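Missing here: one protein chain of the complex. Every other protein chain is in place.
Labels run A, B, C, D, E, F and G following the written order; every chain starts at residue 1.
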Amino acid sequence: MKKVAVVMGSASDLSVVQKAVDSLGNLGVPFEVRVLSAHRTPAEAREFAERAAENGFGVLIAAAGKAAHLAGALAASTILPVIGIPICSPSVGGLDALLSTVQMPSGIPVATVGIDGAVNAALLACEILAVSEPDLARRLLDKRREDSEAVLEKDREVSAQFTRKNEGSR
Amino acid sequence: MKKVAVVMGSASDLSVVQKAVDSLGNLGVPFEVRVLSAHRTPAEAREFAERAAENGFGVLIAAAGKAAHLAGALAASTILPVIGIPICSPSVGGLDALLSTVQMPSGIPVATVGIDGAVNAALLACEILAVSEPDLARRLLDKRREDSEAVLEKDREVSAQFTRKNEGSR
Amino acid sequence: MKKVAVVMGSASDLSVVQKAVDSLGNLGVPFEVRVLSAHRTPAEAREFAERAAENGFGVLIAAAGKAAHLAGALAASTILPVIGIPICSPSVGGLDALLSTVQMPSGIPVATVGIDGAVNAALLACEILAVSEPDLARRLLDKRREDSEAVLEKDREVSAQFTRKNEGSR
Amino acid sequence: MKKVAVVMGSASDLSVVQKAVDSLGNLGVPFEVRVLSAHRTPAEAREFAERAAENGFGVLIAAAGKAAHLAGALAASTILPVIGIPICSPSVGGLDALLSTVQMPSGIPVATVGIDGAVNAALLACEILAVSEPDLARRLLDKRREDSEAVLEKDREVSAQFTRKNEGSR
Amino acid sequence: MKKVAVVMGSASDLSVVQKAVDSLGNLGVPFEVRVLSAHRTPAEAREFAERAAENGFGVLIAAAGKAAHLAGALAASTILPVIGIPICSPSVGGLDALLSTVQMPSGIPVATVGIDGAVNAALLACEILAVSEPDLARRLLDKRREDSEAVLEKDREVSAQFTRKNEGSR
Amino acid sequence: MKKVAVVMGSASDLSVVQKAVDSLGNLGVPFEVRVLSAHRTPAEAREFAERAAENGFGVLIAAAGKAAHLAGALAASTILPVIGIPICSPSVGGLDALLSTVQMPSGIPVATVGIDGAVNAALLACEILAVSEPDLARRLLDKRREDSEAVLEKDREVSAQFTRKNEGSR
Amino acid sequence: MKKVAVVMGSASDLSVVQKAVDSLGNLGVPFEVRVLSAHRTPAEAREFAERAAENGFGVLIAAAGKAAHLAGALAASTILPVIGIPICSPSVGGLDALLSTVQMPSGIPVATVGIDGAVNAALLACEILAVSEPDLARRLLDKRREDSEAVLEKDREVSAQFTRKNEGSR
Partner (left out) sequence: MKKVAVVMGSASDLSVVQKAVDSLGNLGVPFEVRVLSAHRTPAEAREFAERAAENGFGVLIAAAGKAAHLAGALAASTILPVIGIPICSPSVGGLDALLSTVQMPSGIPVATVGIDGAVNAALLACEILAVSEPDLARRLLDKRREDSEAVLEKDREVSAQFTRKNEGSR
């Protein structure tokens, strides 16, 4: 199976990005994790993106905050799908990173997920690979079923708890 | 090759969506175009998503405005990658559609492109299919080269025009 | 009297939703509490809404955060009034949930209350039922009078406290 | 059947409000239309709300722009459900009216619909009355079916049009 | 001298409003403090504003959060200048209260100060009274001079501290 | 009676400011109109504010767009009440001018009215002067009554028009 | 004198950028105009920035819209001062471009001017060069004086016009 690259603009983004890595691991998808900055290491970032396909990557995930250019910078140098995770920062709550990531000019798309949406970035990467990997598709369907079952279980708990209360209060 | 579905929440979104269709056509990717509403035809929308994989689709594109739930509603019923196009509307300029599309809960990703970003939605769909379609990958690389060449051509024009002016004014 | 359904998209919304439940209990309105996700359990959410009227519900309350589709998803499958509570989340302060809940397309209304406005959601549900339940209307009027009296009491306290200070300082 | 009041803060809001009136008319719901300002005629606005129930109204709809206080001002003087329509204005695109209408303090709910959402305000008023009016409920269900059928008809048209193109281009 | 009324929509606003009261006290301006809600005690709020002039008030200050209607509601019932303090609340950071206070319809102005700007509300009230109270004008000028002197004092401190460091580091 | 100064940051703001001038004229309040820029003529702006009181002014109105510093700059050099009109500009709809005008630091208040709120700025200036000018207070009360009567007249028209329609449609 | 580079991300930005070019021309500062895209021609953009200093440039101006990465991309490859002009686009009014340009990570500054602020970008470039070019500094001072004189002239016109009206109306 092709690998997923999980790239962050700064090692300080690791606490958010970790959840993407965990999700990929749980679904058995091979990955590499990198720290590459669109601004502090532009040459390395570009070279990484240019060679990503030949190095066995199928999807790139890029996490960055503020004027989040990393996903767009990688996307400019590869035709592999690039997923952007806008990282929340204190001042304007991630709106800066969201707009910097999603509002790409025509020609160079970035598949943007929600602010700090690391789990969804990993799942989207898996969905992309699963288009041609039936086994991974099955694992994704299983995960969906488990997630769904977890909600239904919570529903039974919460629903029962309040039914008792509601009856008790009459 | 797997097909791309281009779904819009209302036929009034067609003027924006048309650009996605044109881009898919130019890149030789098979597609179908549908009008399905998460709110007015929820059963049909859900059924479409549930059967999309078995009906030969590889990627779904969903365009909707305001409280844009279409992409999320489709994503809830398939593990195919779903790309969301937030449609701009007069009152809050597409910020409503952007946030409604991108801020998905953990477990159900939507690959969001920019507001009215129909061309990028189509290109992203192609990049996703191209992960396992080397021919399409080549066509995407060719398109990148053409886009790049078009900018360089504009650069020569504009640069020359102002060089003459600049020299003339001295 | 018809019942009120209090539905939340995730059990983590319970701390906010609890206030709606308490308010309904205080006003003697029967209710049920459910955890149903527009994205993780779309079939169950839809079925719940489709059968809500025949199951004795008169109003549905739906609480969800981020790309808050739950209220809209329920509203798409019932003509019972659906009240949406946008849940505040860290990154953009509930603006995402507010816009995702309130900006519904023409044809499928959601009666939206303020961000984290669980008490008001419950009161609105009661006001709706009270249109044909004179007893409940009386209880709502009593509550209004009590709320008003509480403000007037606070007014007397605060006003007296500062009058003394003001006089003392001259 | 109880009447619906359609109140606007200024006669200049009539072009938006007209759609609410038309929708009520189409669904056979009796209504009255008023121009009352929370700021320029506060006494009349308050008196109208205080007597609305005894004057045969079941629901109030209030449309206002900018610092849109009308819905809240009416809601402060009645326990009938009050629906607020935030009117879009040039400078900040209706965000001011939306926040002024929806962010009500605990105790006094306003059922807010989308910016300029006059049709949905009327439908919500009908849904509220329909809780105890089975005939109106049936008419609402019929309208839902017609809306749904209109989308499906559009779907067939658009889908067929692009199928021909798609086939023609191969 | 005419009195200043300091009105808050809820006793929970007192921690912010206290600074306005202190400032008025320091400048020797008589005041009264009230808790009156535009929504929970609309009749009392209106009556207070209607009689404010004859009761010896010259300016009203109104503090409220969220859909902050208090200042506007008072302004609708008096031609005394009404100053609005938008109170910050967690979800959207006071933007709701700011827009609800400042975006008043033509005919009924509210003199709005910054979010949580209680000190400035008090100073503005004093400036308004000082138009016809030369003694108060003098006290305001004195306060300005003191404020200015405090900044200059800080400037000397900070400037000296860094001059030493700067020299030390060479 | 003291004069009102109507100052604009650029002659291009005149179309908005004109309404303030007209309102002052209608209420018989003497005024002067000036073009002074906080940035392009800072010395003149400051000198104007410093001498405003001794030159017979009682209130200053300042209109400016974008990073609207004019009101704040004048307020820094006078203790006369300064009213700020944030002017709407294309890019961010006047939110920049609103925040630049209203969010003043503690010590230097600006009485801010709504975006492009020139009429309200004039009325607020009159309300401030009217604190010590009973004749002007009476004229303001008369204007309020006329405004109120105009709404009630509109109410009768609109209400009658729809009553006929409503009856006709049955 | 060192040259100023005026770079735009797309030839469609030329209508805004033209004003920067005109301002540079008027102040006698040599310049070159280029079309280089951070995303469509990343290699050329980077190479241009890397060689800008040795090619005789002293300052770079970069104009781009939406997820405006151009200024940041150039800044990443040079230590020359880079000035960013965020270009206004329809959907979110230039807020996307502003945040994408100004919120740069620590280490790589971009000197950001206002949305569509092409004239100010040119003036800032001149101010930067003028730090070591006394002749240019003098021309900038002259321009300031002319701008100031133009405001004062407008002030005399407007002030006189309204004085006549004001007197005439008494």
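Following the convention adopted for this analysis, contacts are C-beta pairs under 8 Å (C-beta built on N, C-alpha and C of every residue); 3 or more make two chains touch, one makes a residue touch a chain.
Computed from a predicted structure; not experimentally measured.
Engineer: Using the definition of touch stated at the top, determine which of F:M104, F:I128 or F:V158 touches the missing chain.
Structural biologist: F:M104
Engineer: Out of A:V21, A:A63 or A:A76, which residue would touch the omitted chain in the full complex?
Structural biologist: Among A:V21, A:A63 or A:A76, only A:V21 touches the chain that is not shown.
Engineer: With respect to the chain omitted from the figure, which of A:G58, A:G72, A:G93 or A:G117 is a touching residue?
Structural biologist: A:G93
Engineer: Of the residues in chain A, which ones touch the absent chain?
Structural biologist: These residues touch the chain not displayed: 6, 8, 10-11, 14, 21, 25, 30-37, 40-41, 44, 66-67, 90-93.
Engineer: Hey, which chain E residues sit against the chain that's not shown?
Structural biologist: On the chain E side, contact with the omitted chain comes from 88, 93-95, 114-116, 144, 147-148, 150-152, 154-155, 157-159, 161-163, 165-166, 169.
Engineer: Considering the whole complex rather than only what is displayed, give the residues of chain G touching the chain that is not shown.
Structural biologist: On the chain G side, contact with the omitted chain comes from 2, 53, 58-59, 79-81, 83, 98, 102-104, 106-115, 117, 119-121, 123-124, 127-132, 137, 140-141, 143-144, 147.
Following the convention adopted for this analysis, only the chains that are shown with their structure count from here on.
Engineer: From chain E, how many touching-chain steps at minimum until you land on chain G?
Structural biologist: 2
Engineer: Could you work out how far the Cα centre of chain B sits from that of chain G, in whole Å?
Structural biologist: 33
Engineer: At what distance in angstrom does the C-alpha mean of chain D lie from that of chain C?
Structural biologist: 19
Engineer: Which chain D residues reach two or more other chains?
Structural biologist: 10, 37, 40, 66-67, 92-93, 95, 102-104, 107-108, 114-115, 144, 147
Engineer: Please categorise the chain-chain contact pattern as a line, ring, star, complete graph or other.
Structural biologist: Contact pattern: none of line, ring, star or complete.
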